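Every protein chain but one is kept in place in this view of the complex.
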Amino acid sequence: MSTQKFLLPDVGEGLTEAEIVSWRVAPGDTVEVDDVLVEIETAKSLVELPSPFSGTVGELLAGEGDTVEVGSAIITIADGAASAPAATAAPATVPEPEAPGGAVLVGYGSAGHVASRRRPVKAEARPAGTSAGVVAKPPIRKLARDLGVDLASVTPSGASGEVTRDDVVKHASQASVFRNIETPAWGEVREETIPVAAEESDAVRPAASAPPVERAQPTESSDGREESIPVRGVRKAVASGMVRTAYSAPHVTVWTDVDASRTMELVKRLKSSPDFADVKVSPLLIMARAVIWAARRTPMVNAAWVDGDDGAQIRLHHYVNLGIAAATPRGLLVPNIKDAQDMSMRELARALQNLTTTAREGKSTPADQKGGTITITNIGVFGMDAGTPILNGGEAGIIALGTIRQKPWVVDGEVRPRWVTTVAGSFDHRVVDGDGMSRFVADVASILEEPALLLD
Amino acid sequence: MESVTVPDPTVPDALDASLPVDDTELVRILAADGSVAPTPAAEQYLPLVDALPDAELEQFYRDMVSIRAFDRQATLLQRQGQLALWPPSWGQEAAQVGSARAARTQDHVFPSYREHVVARIRGVDPVDIIRLMRGLTHGGWNPYDPKNGNTHIYTLVLGAQTLHATGLAMGLAFDGKSGSGDPDRDEAVIVYYGDGASSQGDVHESMVYAASFEAPEVFFLQNNQWAISVPVATQSRSPLFRRSAGYGIPSVQVDGNDVLASYAVTRAALDEARAGGGPQAVEAMTYRMGAHTTSDDPTKYRTTAEEQAWGRRDPIERMRAYLEGRGAGASFFAEAEAEAQALADDTRVRTNALGGLDADQIFTNVYSEQHPLVEEERRWFHAYEASFEGGAS
Partner (left out) sequence: MSLGKALNAGLRRAMEQSDRVLLMGEDIGPLGGVFRVTEGLQADFGPRRVIDTPLAESGIIGTAIGLAMGGFRPVCEIQFDGFVYPGFDQITSQLAKLTYRHEGALQMPVVIRIPYGGHIGAIEHHQESPEAYFAHTPGLRVVSPSTPNDAYWMIQEAIASPDPVIFFEPKSRYWPKGEVDLDASAVPLHASRILRRGTDVTLVGHGAMVSTLIQAAALAESEGTSCEVIDLRSLSPVDYGPILESVGRTGRMVYAQEAPGFVSVGSEIAATVAERAFYSLEAPVLRVSGFDTPFPAANLEGKYLPDADRILEAVDRTMAY
């Protein structure tokens, strides 16, 4: 014998509750199927509810006057005999409110249906639509247009194969440097001469008069307030060289700040690499490689203005004798590394080290200092950010590497401390045009920002 | 102007005489007490009744008793939460049994939504009607399955089926399936509707078309006095059978609680229609003893006295008295009762055993040919259901 529960049905198409008006049976009573159990009152009418079961009344689960929700049990009946006297043995049971399929059971209206949230299985990323061409959302397309980026040239990194905002922004920041530039090979020919047309060379003939030079006074004053230092030797040579250069070549200096954090990381890694265990590695090494690489892309910085009887010429060097300005006990010397363009990183590091050591010991030879094609001056060791260096005689470009220090920088929209430095370059404007010098400095800076570009 | 007769609840016994004012038009054969008392208008129909064998008369009784038991059982099932609703046919058994038994096998039947015994007599399984009311289908049976006796499914929009019936009847005429003079071959259509529906435009349009095209059709109006809570006096200021007459359709008013008269007038009407006489109409005066449906509460708009008065004109008791008068014995009535109870029990058991629907059916049979949007949504739905832990619920 099992106990059945009779749940209050929705007798009026959408009712949610009813009031028990009067019970027609009591616990212990015997009831037959369809006997009236109770009278209820709904929002629409008074209704008698017939029993779905035969058996003995167990418990009345609600009292007269109580308001009961549709779907709640109102009475239990201990199931006795089969419900259908003359029919099959199947007992008449009232199904639970959840009918097969989870649907709302008719007769239990909407009250029996409890709002629930089924738990979804973790979904996989759906592939993007298969439209021909680039997959990119409209706002990204607008961004690309605003930044002048060709979407088709951007490598997409989105999960569904779409070009993301980041992709576009990164591409834009690279493109401004590398747009339309190819980096040519060094080639077989070492020297190339470009005649400058007569009108042009006249126009740029150095000024007739140099500013007057104050004659040296060999005396010392008696009160010690003034001291005169005679200019001789290296200083004299350097000074006259500077005058010659400064007053013959129109100097223009351009500079840029750059986040050199990756260079610092690379330097750190090289330092701990077994291949570089025996050489000094410093940011100057990376700078040197950068200058060599950038010179290949803007050949004019690695050249010289040459005046001649038949007119001026620009001599283009297809090799780099990289001068490093060194402050030595003897004075400012600029020894250069011959054919630096052919050197591997290790060889260049060694060459730099040798050069620096030799210069510091005062042993740089005149040959070392002759034939330079382009120069780096490292003013960063003095803590300076930038300067307006004077060209080494016979050259058209000199690059100043500033100090590399932690400064606030914007990375991915946030301000973060990064290793920041300034790259400055002075150029002979007769030889190097404005866009050339800017491009060259930008190229050098981009290497400092991303040394991996040297893999080009 | 003639006044429609509304039963006067304060004068119960005057009902017989008050319905209608002029008895010469009402067709009645059996008085309320079961005695044979044909009205003048019934005279011409007596031969049709006289031709009925006893077995057929007994069948009328058994039909009525069984369906009342079924109807009561269905109401109880609704009160037990097994059905969303139930529209009872209680009180209208005679009109429905008489008219249904008057139709021939080859005829076509268009019910409204309360003609449970009509459907049963034609061969429809009553549990198919239950399934409709249980929310398992919008139809319930296939009218084109021969076992269902050309019975169309219920139509819930009031009166809409009258146009469908007229169209079908027009088609019969076009194809020569009617009007040949052979009543065993000629087909006719009978369409059922109520007093409330008789106000609907579609019903009037259907009569316009039926008359214009001489459709072999019988319009069978059960005037059960109430359209939910609105009395028939609000639907019309003249007897309803005069409406169809206004369209040129021969119309007769019959006592719908008299199964013999209901049978006779419908038989005559159907045979006239199938013979090429064009559409015919019958208004059967009866009473909706129960509520409109199980959601309704008649205590709000009509009196117990009125219900009791009509109860004294009960169609089953009337027929029982008549059969007793003809010598039917206690065993016959006991058997009829037992048969009725068996139907009720079987209905209850089978209803309780009915299962649910597969959600895929939402997307099935929207069109006869595949429709890409429906198929797309069907696929999406199945994928969506499968995306939950435990799969589709």
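Note that the chains are named A and B in the order they appear, and that numbering of residues resets to 1 at the start of each chain.
In this text, contacts are C-beta pairs under 8 Å (C-beta built on N, C-alpha and C of every residue); 3 or more make two chains touch, one makes a residue touch a chain.
Nothing here was measured: the structure is a model prediction, and the numbers come from that model.
Student: In the intact complex, which of the depicted chains does the undisplayed chain touch?
Tutor: Checking the complete complex, the chain left out touches A, B.
Student: Which one touches the absent chain: A:K5, A:R24 or A:K137?
Tutor: A:K137
Student: Specify the residue from the set B:P53, B:P146 or B:P372 that touches the hidden chain.
Tutor: Candidates B:P53, B:P146 or B:P372; residue touching the omitted chain: B:P372.
Student: If I consider the whole complex, including the chain that's not displayed, which of B:A41, B:V127 or B:L168 touches that chain?
Tutor: B:L168
Student: List the chain A residues touching the unshown chain?
Tutor: Its contact residues with the unshown chain are 128-129, 131-138, 141, 162.
Student: If the hidden chain were put back, which residues of chain B would touch it?
Tutor: Interface residues of chain B facing the absent chain: 137-139, 142-145, 152-153, 157, 160, 162-172, 174-175, 201-202, 205-206, 208-209, 212, 364-369, 371-374.
Methods note: only the chains that are shown with their structure count from here on.
Student: Flag every residue of chain B that touches chain A in the complex, lowest number first.
Tutor: 73, 76, 78-85, 134-135, 294-297, 299-300, 338, 341-342, 345-346, 348-349, 352-353, 355-359, 387-390, 393
Student: Which of the residues in chain A end up touching chain B in this complex?
Tutor: Touch residues, chain A against chain B: 6-7, 9-13, 33-34, 44-52, 83-88, 90, 92-95, 99-103, 105-108, 118-121, 123.
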